[in-house]
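A single protein chain has been omitted from the complex, and every remaining protein chain is retained in its original position.
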Amino acid sequence: MRQLNILVINPNSTEAVTAGIDRALEPLRIAGGPTLECITLKEGPPGIETQAQVDAVIAPICALIEKRQDSVGAFIIACYSDPGLHRARETTSKPVFGIAESAMVTALTLGERFGIISILEGSIPRHARAVRAAGLAERFAGDIAIGIGVTDLAGDDGVLERLVSAGRRLKDDHGAGVVILGCAGMASYRKRSENALRIPVVDPTQAAATLAIGAVRLR
Amino acid sequence: MRQLNILVINPNSTEAVTAGIDRALEPLRIAGGPTLECITLKEGPPGIETQAQVDAVIAPICALIEKRQDSVGAFIIACYSDPGLHRARETTSKPVFGIAESAMVTALTLGERFGIISILEGSIPRHARAVRAAGLAERFAGDIAIGIGVTDLAGDDGVLERLVSAGRRLKDDHGAGVVILGCAGMASYRKRSENALRIPVVDPTQAAATLAIGAVRLR
Amino acid sequence: MRQLNILVINPNSTEAVTAGIDRALEPLRIAGGPTLECITLKEGPPGIETQAQVDAVIAPICALIEKRQDSVGAFIIACYSDPGLHRARETTSKPVFGIAESAMVTALTLGERFGIISILEGSIPRHARAVRAAGLAERFAGDIAIGIGVTDLAGDDGVLERLVSAGRRLKDDHGAGVVILGCAGMASYRKRSENALRIPVVDPTQAAATLAIGAVRLR
Amino acid sequence: MRQLNILVINPNSTEAVTAGIDRALEPLRIAGGPTLECITLKEGPPGIETQAQVDAVIAPICALIEKRQDSVGAFIIACYSDPGLHRARETTSKPVFGIAESAMVTALTLGERFGIISILEGSIPRHARAVRAAGLAERFAGDIAIGIGVTDLAGDDGVLERLVSAGRRLKDDHGAGVVILGCAGMASYRKRSENALRIPVVDPTQAAATLAIGAVRLR
Amino acid sequence: MRQLNILVINPNSTEAVTAGIDRALEPLRIAGGPTLECITLKEGPPGIETQAQVDAVIAPICALIEKRQDSVGAFIIACYSDPGLHRARETTSKPVFGIAESAMVTALTLGERFGIISILEGSIPRHARAVRAAGLAERFAGDIAIGIGVTDLAGDDGVLERLVSAGRRLKDDHGAGVVILGCAGMASYRKRSENALRIPVVDPTQAAATLAIGAVRLR
Partner (left out) sequence: MRQLNILVINPNSTEAVTAGIDRALEPLRIAGGPTLECITLKEGPPGIETQAQVDAVIAPICALIEKRQDSVGAFIIACYSDPGLHRARETTSKPVFGIAESAMVTALTLGERFGIISILEGSIPRHARAVRAAGLAERFAGDIAIGIGVTDLAGDDGVLERLVSAGRRLKDDHGAGVVILGCAGMASYRKRSENALRIPVVDPTQAAATLAIGAVRLR
């Protein structure tokens, strides 16, 4: 019998981020369809903002995946740096989705070129390497940071304004036809920023969950 | 209230192809989830094998989409040449998915580089233009035709053998890590060819339906 | 005996555009050389400004080409969206030139990177796909719309000013070394805008006619 | 009054090559049209087969262009390494065409991807740099050498056979849809190799002359 | 005063590999120049052959770099998967070189396109991502595995033969003009394989040490 549960791992330890992801995935929960369980990686830092933090969560993420793989239909690593994605794919036969990769490929179906809104300046070179590694540089419009760390995303003090302002620059100055929210912690702003920008805005965890639903149903 | 029905348009007039698509989408039908209605474009030719045939179905596809757009949540154009995709996107505000685009972006999550199995030699330059237009040339391994037209795909006389043989060449000689079935009419061979090739095989209509389910649930 | 006549098809129904093309091709009419007959596609809309209009003219263009192919040496499809180009090439053995493709390849011989001046914003994603499909993204500087529809190009009210202003931005801000007029209806402004911009300006129909002359003489 | 003469410079000193070019350009000579004068660079070596020979002819080519520029409408540098092309363009205001550049851009209008037939193995890295410098790597299928030096091309002993054999490998193994003769000295074999290969074969000097005719008529 | 010592970290625990690296660097030890200290990461596995092993050594590598950074002039991470390279660069202000990155950029100065010889099939997708992430796909000829794990590289039983055979295929079938040894453990075979292949063969640790010497002298 098919396993229809999907495990969404938030690799940072901020429960508010996990809760935001959980709410964002609500529309993808269909009676009789795959379940979407969102959990917090307790070993993770409050926010994943540096390459060191990205690399540090790989081992616990993969340990968790290994432990749960017999009972889970597909995994989602819900951090926009896709930590451990390729390692996890080598070690489990279950489908594993990274939210950055999922967001980028989904964005290709929604607009001419995609822009990324990052939390901090330091994320930008990391994203640039990921775009090139994915072979998607010809469709990449640009990347703008809002200067707000992961744990401050929930505060709402001006977060939406900065997201919209960054989105506008990506649209108007860089020619982006679709914008990706470059952090799982931005999920709760998707609809509002899309309404303001009037071009599609992609929440990366929603993108990954969509692909994961297909994967578990089609295996 | 959200419209949760997805209309899958087979632009060729071969009912057997529509039936094959319909069966292939069965696993993606979830109780309480979006419906997936598959219809045959009566104006279409028996198979779409030339650029002329691709271009000829654009008008009836788009007329159909326009007529049905108020009551449909998302559209899928189920021909691997994605006829009318960009036109349809300009004329309806509902999400429209092309199966070639959907298959390529899905393949990016499943393997290093993707190969395409085509029906006829004449499809190969058309696919090459589509790969470049999508900005995906760096992830493209190659394209091999099996020399069987659309209406003969159902016959099963040697079709599987040729698909597997083409897939093996894509895997072994061209370094493909994932293979796309380059015709909606090949849907019934997906599982068997995947089992034989031991790398992921993507049915493009399944890929599009997966993305469409996410799109209608998230709007 | 060689057929030395070239048929230039203006797929929009605006006779003023056909007349402008006709005048622009005058310098390429050489006594004893190929003739250049310019005709208006009566089935076309007044201007081709959407993907729907692009797709709609494909069938009548190709019907016309088929009808005339025995007596014509080469065909030019004089719309910057190259409607039906690849279909026409599959259905006639006579050379067929698209003016966008011809302009881009000619521009490669005239400057480091090429910019495009479009009529309307909506043309820009279509052009971007065409640039990538042609594999020319590394030589593409940018695309700026002047916000004037096809039928208003003849009016001359500020058209030249806007063309020159767009050209200057392409040259100064985007690093274009050569500019392409992204509509057959802009032909009459080529010389004046080139004089103002002081970098080469390519009229796409002239570019196509040049290639067509070579093609019919060399067959 | 417009200057309608085009000067075609063969930078090697082999008169037989110049004579072959001259014959190949005959169809492009139109009564009342631009003249095409073919001359031999007396300072050139018998064949240009090394980077050293390429570089050595730049100075005399450019001296010749400077001397003749007042009375000539456009120049063609008829060596497939395009020696001095960018220098000449900086020093004269008259259009200058390189035959490699002209052949590549023309080939883009004739087939999906282009292959090159070279004289010697040593030419291949030089051509690869030129393809990349032109930004055309996505349309490049491959390059195969026939192992015959410039001065032996006239001999005809097996030259056609080797050209056709190289062309077949480019077509069948590398997916070339059009083949470029990668040496001005191969001009006399164009038609015969095209007939044998059944895909377009481009003589680079004919391609340059076509563009030059347009350039002088349109200035 | 300038710190002129370079720390070369072999992230696998096989002392024979460290010893081979040490010998390979001997020519780069110049009296009065930077010292090159080679150490074995005791936490490492015997060989780094999977993404899991790559990821697992990142933390101990970076801990070591942090501990030694005050007294060391530059670091080299001597594993062809460049584990922790970008993290280390974020956390220390001292220059850090990855041997894969160093080898690729050095190879660009030695030949038209570079091939890679890998230990195992599983390394190839990892290398492909690294080539694309570095933006070097246009200069990449191919990657061939010899099917020998890290700890068996010292054995010499047929290793050289397989390296030369893979190198020949890269040269003859893939057009490589230079070959990179895709594992630090292959260092002792560089000279012999270069002599056999007659094109440059790059030992990646030597390439990194060369760049590191420049970096410490120029700071």
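Per-chain numbering from 1; labels A, B, C, D and E assigned in written order.
By our rule, a contact is a pair of C-beta atoms (placed from the backbone, for glycine too) under 8 Å apart; a residue touches a chain by one contact, two chains touch by 3 or more.
It should be emphasised that the depicted structure is a prediction, and the values quoted were computed from it without experimental measurement.
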Tell me which residue among A:89, A:132 or A:171 touches the hidden chain in the full complex. A:132
Considering the whole complex, which of D:5, D:35, D:51 or D:165 touches the chain not shown? D:51
Residues belonging to chain E that touch the chain removed from view: 27-28, 30-33, 97, 101-102, 105-106, 108-109, 134-139, 206-207, 209-211, 213-215, 217-218
Contact footprint on chain D, counting only the chain that is left out: 50-52, 54-56, 58-59, 62, 84, 86-87, 89-91, 122, 125-126, 129-130, 132-135, 137
It is residues of chain A that touch the chain not shown, namely 124-125, 128-129, 132, 137
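The working rule: only the chains that are shown with their structure count from here on.
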Can you grab the rotation angle between chain B and chain D? Superpose on CA, round to the nearest 5°. 120
Can we say the copies chain A and chain E touch using the same residue numbers, with more than half in common, or are the two sides different? same
Using mean CA coordinates as chain centres, what's the gap between chain C and chain E in Å? 52
Name the residues of chain C that each touch 2 or more other chains. 125, 129, 132, 134-135, 137
Considering every pair of chains, which are in touch? A-B, A-C, A-E, B-C, B-D, B-E, C-D, D-E
